[in-house]
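One chain of protein is taken out of this complex; the other chains stay put.
Think of it as A, B and C in the order they're written, each chain with its own count starting at 1.
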Amino acid sequence: MISFESDYDNGCHELILKRLLETNDERATGYGLDGYCEAAKVKIREACGKPEADVFFLVGGTQTNATVIDAMLQGYQGVLSVETGHINVHESGAIEFGGHKVLNLPSHDGKMAPNDLAKWLKDFYDDPTYDHMVFPGMVYITFATEMGTIYSHAELKAISGICKDYKLPLFIDGARLGYGLMAKGCDVTLPQLADLCDVFYIGGTKCGAYCGEAVVFPKGNAPAHFFTIVKQHGALMAKGRLLGIQFDTLMKDGLYFKLAGHAVQQAMRLRDAFVVKGYEMYSDSPTNQQFVLLDKATIDRLAKDFVFEQWFPVGDKINCRFVTSWATRSQDVDALIAAL
Amino acid sequence: MISFESDYDNGCHELILKRLLETNDERATGYGLDGYCEAAKVKIREACGKPEADVFFLVGGTQTNATVIDAMLQGYQGVLSVETGHINVHESGAIEFGGHKVLNLPSHDGKMAPNDLAKWLKDFYDDPTYDHMVFPGMVYITFATEMGTIYSHAELKAISGICKDYKLPLFIDGARLGYGLMAKGCDVTLPQLADLCDVFYIGGTKCGAYCGEAVVFPKGNAPAHFFTIVKQHGALMAKGRLLGIQFDTLMKDGLYFKLAGHAVQQAMRLRDAFVVKGYEMYSDSPTNQQFVLLDKATIDRLAKDFVFEQWFPVGDKINCRFVTSWATRSQDVDALIAAL
Amino acid sequence: MISFESDYDNGCHELILKRLLETNDERATGYGLDGYCEAAKVKIREACGKPEADVFFLVGGTQTNATVIDAMLQGYQGVLSVETGHINVHESGAIEFGGHKVLNLPSHDGKMAPNDLAKWLKDFYDDPTYDHMVFPGMVYITFATEMGTIYSHAELKAISGICKDYKLPLFIDGARLGYGLMAKGCDVTLPQLADLCDVFYIGGTKCGAYCGEAVVFPKGNAPAHFFTIVKQHGALMAKGRLLGIQFDTLMKDGLYFKLAGHAVQQAMRLRDAFVVKGYEMYSDSPTNQQFVLLDKATIDRLAKDFVFEQWFPVGDKINCRFVTSWATRSQDVDALIAAL
Partner (left out) sequence: MISFESDYDNGCHELILKRLLETNDERATGYGLDGYCEAAKVKIREACGKPEADVFFLVGGTQTNATVIDAMLQGYQGVLSVETGHINVHESGAIEFGGHKVLNLPSHDGKMAPNDLAKWLKDFYDDPTYDHMVFPGMVYITFATEMGTIYSHAELKAISGICKDYKLPLFIDGARLGYGLMAKGCDVTLPQLADLCDVFYIGGTKCGAYCGEAVVFPKGNAPAHFFTIVKQHGALMAKGRLLGIQFDTLMKDGLYFKLAGHAVQQAMRLRDAFVVKGYEMYSDSPTNQQFVLLDKATIDRLAKDFVFEQWFPVGDKINCRFVTSWATRSQDVDALIAAL
């Protein structure tokens, strides 16, 4: 069986394992205060063009979202997200566990429309009863989105501008940041993205690492005592070097971006094949996740040799997801293309 | 100025003040363990036809919703409500403060459609990723709704049946229960309503009392240590007799229902006048809240002598709310009708 | 039976009922935005000598403590209280429900010792692992305390000074504020108390009102959107005038302090009688709560005619509590004294 099921079913990049082996006998201070974490932070600040950035390493995405959002919201505030946002659907209520409402905007193939955001905020403050409601305290978007789409620089700038107008921090969930930045046609650079938001993270788990998300507060604007907040959320890794070593490796010589680029390239090959062979794409994704509408017969046929997820019915077909990753082999994509 | 602004801007029914005066010099045990509360509970159980019901007195609606919902949900569960439900809009995130997500269904003039509920639940359990999501743990509806509408007996029965199928408790927010039960065309009795749900409350604040909501667990099914849960939520009144005396008075000789009936009668007079004079109603409300589309000129004219709320624009008009209550005087309705 | 069981088992002062009657037919805006609340706020600001104070009316003590503390703490902070503090013992975990730890100091007859506080804070910041711990975010004391004791002006000043050194807000729970300020030997005035803390409340429930606690932020320093925070905690009364009318009445012509003074006077008569007759007092309380050690036989004898609480054993006796209130009749104290 060849799997296109997810981008977190492989181990990690071999260079990471190599460094774990090399460093295994050393002793290092715990809780992310070691030299490997420090070295990784330096590389991340450089890649972002933000020498003053605060950087923290957490283990996984849901944990990172819950910790960052809770740290940056006041108790009476909620977080604005499109309905399909990961925090609104697939985190088992981790945001609400922290006491905060997820305030919903419509999703446009996973993206938030600047106009929707502006209208929501205007309507909120126009409503004479707004102080009986949950205040907006933050805007959350994903890059790339759960549907594989990305924001253009202009769109990001528009959202960022609205956030500034309303003094709302903008949080970019970068669980798939690499795949987003390396997407076909992406006109946003990492430094630009860092400029336009108040906090984001570089997702390691889905792009080369075994685990780890690097949270970046680009303007040195981490909330006071964020270390303690991370600990309170159960998100502080004792042997933090495990995260530091991974990110130090991934951020060296642009490895992270090379891995993401490879995945996107394979996804584009797949996408082109789908289109050429007349399949209908569900969304126009330039990243490592491809959504295509397949009928039952085709699904049954492909499922004999390939693993992929069936998301939900669209008319008499099923929206199916095929995911490539840094670890996807070219020949596996060849095989799938041949089978279409 | 004559006010149709809300049903909680008057004091309380005069009989309540009379009883407060008569009993003022007595001493009574605190926390709702006094004889007045006990007497009120007996009357409530009788009115519901549920001799085994557990009854508790809380102060206000948001508090009651937050306490009951938190008490009946597991930590990983959320509560299903239509988007316009009070808990989803006008409680400043009190439900999320307790750690729970409000799961949204579409609103049909404030009501939940049994089909929507059934479909939502089927879709949830059909989704292979449901254990990464917030589990449904309860269904919340309002009776009468925020839009003045009510459920028919058949509709309530359908919702109740679906809840039973999925083992979900059904919670009826009765902040305006009296106005609902006394609505024109209502075919639900209080005992029927008590039969069909797992917990509901009889709203005092909006119907004759100064404050107070009587929470009823009809099958004696209050969660263990609900008294302590009420205390933990800051909802336990020290001099609980203030609530007991009010409900004992309201439940005596059907006063509560007479008061509600008066309000509905006045609202129907108003409604009929609106319709006769060619105004377009926003919703088909048989209760004490009437929603009508008015143009700017009419609003300006009426606002000189009458107080009412403007909710939101509909086309080039505004959806305006006129509310009657137990305290609305017939001559005030006459005056408004004359001014239309 | 004559009761010395608690100071919240009577109704309310007759002038309050009179005003409720007089104003019952008026309509007033909800949620504390009415004229009665405004008038009461003016009187409270004047009594405190703080024209810029923010004032809010909540319903009960536990609710007020939970709301104020949660509003003023960051998520990673806890509140410092002596072990016997109400928030640590008798609020069913309402503070923890809001996500905050109660950090314990030893109790000295219900009071916090300035030295203990200074030492705790020094030790905390001296501990190299403090960022793995709960940060102190606020100091909570009660005045009068649960044991009937009060702080001297010098003690309050010392605690206040330490709080300033560590930038910790000082919160004074005034559920029994009147009884404290009118205590025998009290050298603290209301304006002085308002000067020395960041937030306190004037307890109505236990001193003349049916319900209600007036929260005062003396320097106009209410947290942003405190109204919404109150709503979120289920503590916003719809017919807020019920609280406004009560406080407007109590704060007029010093009624609140006269009522408290009466209770203290009766308590002192009782105390003197205990001492004269050779009973051992548990604590040296100058307020309306008297704690005395009684043996089993005496308890049984007195319990035939008088109601009082047995708190806990001390040696072979029981620490018993006798409480007077604004409503305690002189002849009832006479009767108890005669029975001693």
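Definition applied: contacts are C-beta pairs under 8 Å (C-beta built on N, C-alpha and C of every residue); 3 or more make two chains touch, one makes a residue touch a chain.
Note that the structure is predicted; figures quoted are calculated from it, not measured.
Residue-wise, the contact with the chain that is not shown comes from C:Gly99, picked out of C:Gly99, C:Pro114 or C:Gly180. Within the whole complex, the absent chain has one touching residue among A:Lys157, A:Lys239, A:Arg301 or A:Lys317, and that is A:Lys239. When the missing chain is restored to the complex, the residue among B:Tyr36, B:Phe135, B:Phe247 or B:Phe291 that touches it is B:Phe135. Interface residues of subunit A with the unshown chain, by the touch rule above, are 3, 5-6, 8-12, 14, 17, 20-21, 23-30, 59-64, 66-67, 91-94, 97-98, 205-206, 210-211, 228-229, 231-239, 241-242, 327. Contact between subunit B and the absent chain runs through residues 70-71, 74-76, 98-99, 131-133, 135, 224-225, 227-229, 231-232.
The missing chain lies against subunit C, touching residues 75-76, 78, 89-93, 96-97, 99-102, 104, 129, 131-134.
The criterion applied here is as follows: only the chains that are shown with their structure count from here on.
Relative to the C-alpha centre of subunit B, the farthest chain centre belongs to A. Separating the centre of subunit A from that of subunit C, both taken as means of CA atoms, is a distance of 50 Å. For this pair, subunit B with subunit C, the centres built from the Cα atoms lie 34 Å apart.
Averaged C-alpha coordinates give centres for subunit A and subunit B that are 42 Å from one another.
In subunit B, the positions touching at least two other chains are 91-93, 97.
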